[in-house]
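Below, a portion of the complex is reproduced, with chain positions unchanged.
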């Protein structure tokens, strides 16, 4: 696979991932991860200070499935709409069967009344397993720029 | 054409399209469409409920040309500046001579006084004809996340 082909594959994964969340297909969200995985939402500040205090943490696809179930039961997600805008991905490391990449993201939330607000900006730090039918996230750290995150509303980012 | 080459061609079309609008080259805007086409601005909500009520609809390049003429006569467009930020495109279907693709977009408006505001976010749902000298939009649905759209100001998105 050439560098340009790898870039295509990684950006396609990111675009499909974002589309699933924006389309409220939350049940698809865990399927972008390997069975054993690491998904963490953490402020950039805590990440840089190596404080392990995150907003959300999961280390298996099963925990992500549980998270979706909770969100569905609480009816939290549906009241708003989310839109991801992603910056082109930067592949930072390439090895046999896996790549590391970072992607700047922005999420805009629109309320049912139509008010738009900047909901979150930050960076994905991803470890992606390639070689299977589709690439999958073995690790996805979501570094939020702002500490003002409503932890009760820990929706997928 | 490889997947990566197709991706390149589609993203280039989207970037040229956005640049024409941002540069106030509105007269170039209809030229990105086939003669018979479908261009529609519709809220995401109405689209999902299959309500045919759109903010703007055109089914020919001629109608788009008329739209530009109206905007020029009303002097509406020039008072503000627009900036498109596009997320990498996701090709969802590929067939002989055409592709379907979706692209998350964000438009920021800047007034003459310098105030910036989030003007619109949403998704393009495109059907693109390839094979000619340049790819063209046979269909472009603009799904706006917010219902708060000033319909009098239906500028190209």
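In this document, chain identifiers A and B correspond to the written order of the chains, with residue numbering beginning at 1 in each.
What we mean here is this: a contact is a pair of C-beta atoms (placed from the backbone, for glycine too) under 8 Å apart; a residue touches a chain by one contact, two chains touch by 3 or more.
This structure is a prediction, so every number in the text was calculated from the model and none was measured.
With 2 copies present in place, identify the total for the complete complex.
Every protein chain is the same sequence, and the full complex holds 3 of them.
Here, only the chains that are shown with their structure count from here on.
How big is the gap, in whole Å, between where the Cα atoms of chain A centre and where those of chain B centre?
Here the centre of chain B sits 27 Å away from the centre of chain A.
Report the residues of chain A in contact with chain B in the complex, numbered from low to high.
Residues of chain A touching chain B: 2, 4-5, 7-8, 11-12, 14-16, 18-19, 22, 81, 83-86, 88-89, 106, 108, 110, 113-116, 118.
Contact residues on chain B for chain A in the complex?
2-4, 7, 44, 85-91, 102, 104-106, 118, 121-123, 145-148
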